[in-house]
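One structure is given below, encoded as structure tokens.
The complex is shown incomplete by one protein chain, all other protein chains being positioned as in the whole.
For reference, chains read A, B and C in written order, and residue numbers begin at 1 within each chain.
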Amino acid sequence: MFETRFQTYWADVDAAGIVYYPHFFKYVEQAEEEMFRAAGLRRQPLIEKLGIWMPRVEAFSKYSRPIKHGAAIRVRLNPRIIGEKTIRYDFEIVDDLTSDRLASGYVTVVCVDTAFKSTRIPDEIRNVIQNA
Amino acid sequence: MFETRFQTYWADVDAAGIVYYPHFFKYVEQAEEEMFRAAGLRRQPLIEKLGIWMPRVEAFSKYSRPIKHGAAIRVRLNPRIIGEKTIRYDFEIVDDLTSDRLASGYVTVVCVDTAFKSTRIPDEIRNVIQNA
Amino acid sequence: MFETRFQTYWADVDAAGIVYYPHFFKYVEQAEEEMFRAAGLRRQPLIEKLGIWMPRVEAFSKYSRPIKHGAAIRVRLNPRIIGEKTIRYDFEIVDDLTSDRLASGYVTVVCVDTAFKSTRIPDEIRNVIQNA
Partner (left out) sequence: MFETRFQTYWADVDAAGIVYYPHFFKYVEQAEEEMFRAAGLRRQPLIEKLGIWMPRVEAFSKYSRPIKHGAAIRVRLNPRIIGEKTIRYDFEIVDDLTSDRLASGYVTVVCVDTAFKSTRIPDEIRNVIQNA
């Protein structure tokens, strides 16, 4: 499990004064990038070096409470390798102050080669996932 | 069923040269706004006049193929009223030229009053949904 | 002079209910893409084929009136080639219904090769600009 904190900003909210709902997935991806950084790596240069892409194939979120403008949040990421080629990131977004659950869901990622053919997750990625 | 066409732009793509995956939900919401417009209404002034909000409570997308930079897409929206207070928008995003499926999923919306208590969907909204 | 119309959406507005100000530049760039499309070309594949990049080096906007949620706008683009290597897009954004000026400004673009060294604007680009 990996957890990281983000501040939300005016740029993230919609006219209802709450974070626009697709942005929740942006926070999840930011958390994934921070998870790699916490392992001393940078996600994008790493996957380029390995000659792969990691496209998202499914995304789901249940929205429990709105994220108010200017709130700080924590994203909890629980990554699991499924089979040889798939990573599933279960996530939970909580209020930084109250720890109330704001949203939860998952994002599924498949490892593909540069011809977009699914391929085994390289060990360098596998290690980051398994140690998170 | 409501269908509408969008052009994608440079601003929508990520460094892989394809539309950043949370933006698919943005297109779905744009289609919802166009559905109201096609009924001669504007979604936001309408819900403000009715004294309600329509927060998203669930969002799911399966990504079948990437949307390349500069592609045109069509969003097909199939809205259904579930119970008294919930709208489910099943969607499909297809390539405008080939009609290939690019993504499909749903977004669930609950009707709430200004105190964020769930409430019956007003007839004005109901009519738009049922005639789509 | 090239002019194109855009619908604005919920995703574009901030918590004040008006289009978030950096998005005005997104509309300007969308207009640039439409200008190439109107010439039967697609900007991005074209510049990739030509082996160049067209980074923005300056951007300025004066905001005269807010763009309300759900408004339609027209972007007027007046592109000029300055010297051998620079394009300046003077722009004006007007309300689609009233033609009131909402914003005006410019975006300056320099043509560079893949090593980011400034280079002469290729004729294919030049033709689009000069015929706009």
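What we mean here is this: contacts are C-beta pairs under 8 Å (C-beta built on N, C-alpha and C of every residue); 3 or more make two chains touch, one makes a residue touch a chain.
Remember, predicted model here, so these are calculated numbers, not experimental data.
**Student:** Considering the whole complex, which of C:Gln7, C:Ser61, C:Asn78 or C:Ser118 touches the chain not shown?
**Tutor:** Counting the whole complex, the residue in contact with the absent chain is C:Ser61.
**Student:** Suppose we count only contacts with the excluded chain; which residues of chain A make the list?
**Tutor:** 7, 9-11, 26, 29-30, 33-34, 42-45, 69-70
**Student:** Touching the hidden chain in the full complex, which residues of chain B are there? Just list them.
**Tutor:** Counting only chain B, the missing chain is touched by 10-11, 13-17, 20, 22, 69.
**Student:** Kindly note down the residues of chain C that lie in touch with the hidden chain.
**Tutor:** 15-16, 18, 21-26, 44, 53, 55-63, 66
By definition in this document, only the chains that are shown with their structure count from here on.
**Student:** Distance between chain A and chain B based on Cα centroids, please, to the nearest Å.
**Tutor:** Comparing mean C-alpha positions, chain B is 23 Å from chain A.
**Student:** So how far apart, in whole Å, are chain B and chain C when each is placed at the average of its C-alpha atoms?
**Tutor:** Spacing between the chain centres: roughly 27 Å.
**Student:** How many angstrom between the C-alpha centroids of chain C and chain A?
**Tutor:** The mean C-alpha positions of chain A and chain C differ by 32 Å.
**Student:** If a residue has to touch 2 or more other chains to count, which residues of chain B qualify?
**Tutor:** Within chain B, the residues that touch at least two other chains are 26, 44.
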